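In what follows, a single structure is set out as structure tokens and then discussed.
Missing here: one protein chain of the complex. Every other protein chain is in place.
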Amino acid sequence: MRAVLTGAGMVSALGLSPEEVWGRWRRGETGIRPLERTREPWTPIAYGGEVAAGFKPGDHAFHRKMLKVMSWPVRFGVGAARLAVADAGGEQAVWGDLPDLRRGMFTGAALTVDEDNEFLPALRDAEADGRLDLVRFGREGVPTINPLWLVKGLTNNVLALVAQGYGLRGPNDNIGNGRAGGIQALAEAQWALRDGGADALLAGGHDTQLYMEKLVGLHLLGRLHPAAEPPWGECGPLGPGALGIVPGEGAAFVVVEPEERARGRGARVRARVLACADACAPAGLGEPLPVDLGREALARAVGRALDEAGLRGDDVGVALVSASGDPAEAAVFGVLPELLHPGVDLLAPAGVLGDGGAAGGAFALALALPVLAEGRHRRALVAAASDTGEIAVTLLEAAP
Amino acid sequence: MDAERRKIYEVVVQNIAEALGLDEEEVHLEDTLIEDLGAESLDFLDIAFRLEQDLGIKIPRGDIQARAAESAGDEPFEVDGVLTAVGLARLREAMPEIPDERFKEGMTVREIPYLFTVETFFNLCVRLVGEKSAVTA
Partner (left out) sequence: MTPRRVAVTGMGLICPLGRDPEAVFRDMIAGRSGVSALDAFDTTGFEVKVAARVRDFDPGAALPGELGAFLERGLDRKTAFGLAAAGDALASAFGAAAPSSVPPARRGVHLATGLTSTEVPEAEQDFLAHLDGRGAYDPRSAGRAAARNDGLFAYRHMTDLCAALVARRAGAAGPVLTNHGACAAAAQAIGHAFHDLREGEIDLAVCGGFESMIHPFGVLSFALLGALSTTTDRPPEAVSRPFDRTRDGFVIGEGAAMFVLEPLDLALARGARPLAEIVGYGSSLDAFRVTAPAPHGAGAARAMRSALRDAGLPPEAVGYINAHGTATPLNDAHETEAIRAVFGGPGRAPPVSSTKSMIGHAVAAAGAVEGVAVVQALRHQVLPPTLNLRDPDPECDLDYVPLVGRPASFEYAVSNSFGFGGQNASLVFRRWEGPA
């Protein structure tokens, strides 16, 4: 049984489909622009890969009612999943003939954020000399907090909402492994197909780095890019300009199904999944990604994927990686020409989209489709690394 | 409708519309929350919260049922989750806006939310705002 990708959807700073993003990237455009919706005046970061105002969440939510519990990354995720299904032929074509138990979904997600800090007024009203008066907070503050506060923060909201919308009741998982999550989601989806537990699945990731707690964290760890101007052009996150993370956001999802079914329903097969593998470089405390261990882990994962696919390094023409701009990640992914072959094309979508966080690996995965469709390369490696040292890779092949 | 009731009516319709992602024109007094307007249990919490904030009232959860049960006095309101004849009669009194045929024999306590209409929330708010004014006065 061969898993194939029959559709892809993206919500990003540079467009709402992998084709649009890749086309604009090729023309030299970038999605890294002055921040608008998420500008935080205290950081040196004035630029980022912010999803453009052209993304209208209301156009993508299954029920307008649910927008009230959908934070921005959840809106991105639901939007990208729906765009992927539309790209794969539409709801009826993708799911129509399948029992609901044989439809599944795997997501890579970060913690959902409380962007509105809804409980701040309640905290403020209960302040006493800089301390929180819990009794007053309970009595006076709590009644002012919307009871749906927790629901908005559930990390599996995209999974839950898309499952509701499409009636997906089969294999599922919500993985919190940073950039690697989106690719691990594909790996698990592929397993579910091979196990015979599902006939069609969504896999991908969603996130935003553009909110207060995350930016404070990255800032404190000294991991944000120091430039006050847009910091790089094409492939920047892998070059000498990789001085830090330029934050971004968005989502990407793909539709995964067995090749036989895809052909049978006349779907456009966008790529075959040849192999998935992961490895970890147990991270140190506060270190971004240990370079030596990271390279070893990447080599192991790539080696396993090549073995599983029965390929050699020079069979792979292009590699798309989640490199965020972090210098350690640039050094780790910089080893790919050695692992594959010196002429391999290296592409880092974060150069034009910013670091997508849990969407980062999924961005690379979705963008591999238009890259392969160009015909210059027959096979692509997609690789992503999380801040805690998990590395996930997949090998894709253009459909014949 | 006097000015105060008119204002409460507008607040109720506006908040129910917002909570359920509807236009205000889609919300009518006689609409049931669950079957006509697509509400789920979480939305009841949300709607009650919004009304509390906008009208400065406190809507005790399960208030209507509790009042109906209380009015049943020593008679059992329900047995094993099924409303007794007395329970059904008291509930009907507590929800005068609901057509009689909706109160069916064998109805369970868990089915009570299905009775709720926009008017149920309106009447509840009118009463609670009135009680608040009475206390303030």
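Going by the order they are written in, the chains are A and B; count residues from 1 in each one.
The criterion applied here is as follows: a contact is a pair of C-beta atoms (placed from the backbone, for glycine too) under 8 Å apart; a residue touches a chain by one contact, two chains touch by 3 or more.
All values derive from a computational prediction rather than experimental measurement.
Student: Which is it among A:Gly153, A:Gly239 or A:Gly313 that touches the chain not included here?
Tutor: The single option touching the absent chain is A:Gly153.
Student: Which of A:Ala3, A:Val51, A:Ala84 or A:Ala109 touches the chain that is not shown?
Tutor: The missing chain is touched by A:Ala109.
Student: Just name the one of A:Ala52, A:Leu67, A:Leu221 or A:Ala373 that touches the chain not displayed here.
Tutor: A:Leu221
Student: Which is it among A:Gly90, A:Gly167 or A:Pro226 that touches the chain not included here?
Tutor: In the full complex, the listed residue that touches the missing chain is A:Gly167.
Student: Quick one: which of A:Ala61, A:Val94 or A:Ile175 touches the chain that's been left out?
Tutor: The single option touching the absent chain is A:Ile175.
Student: Just to verify: which one of A:Arg33, A:Arg265, A:Arg300 or A:Arg378 makes contact with the chain not shown?
Tutor: Of these options, the touching residue for the absent chain is A:Arg300.
Student: Pick out the residues on chain A that sit against the missing chain.
Tutor: Touch with the absent chain occurs at residues 40-43, 69, 100-101, 104-105, 109, 111, 117, 119-121, 123-125, 127, 130-132, 134-140, 142, 145-151, 153-157, 159-160, 163-164, 166-178, 184, 188, 191, 195, 197, 212-214, 216-221, 278-283, 285-286, 293, 296-297, 300, 386-390.
Student: So that we can see where the missing chain sits, which residues of chain B does it touch?
Tutor: Interface with the chain not displayed, on the chain B side: 40-42, 45, 61, 80-81.
Just so it is clear, only the chains that are shown with their structure count from here on.
Student: Between chain A and chain B, what is the separation of their C-alpha centroids in Å?
Tutor: 44
Student: Touching residues of chain A toward chain B in the complex: what are they?
Tutor: Per the stated touch rule, the residues are 63-68, 143-144, 146-148, 151.
Student: Help me check something: in the complex, which residues belonging to chain B touch chain A?
Tutor: Residue positions touching the partner: 18-22, 38, 42-43, 45-46, 49, 52-53, 58.
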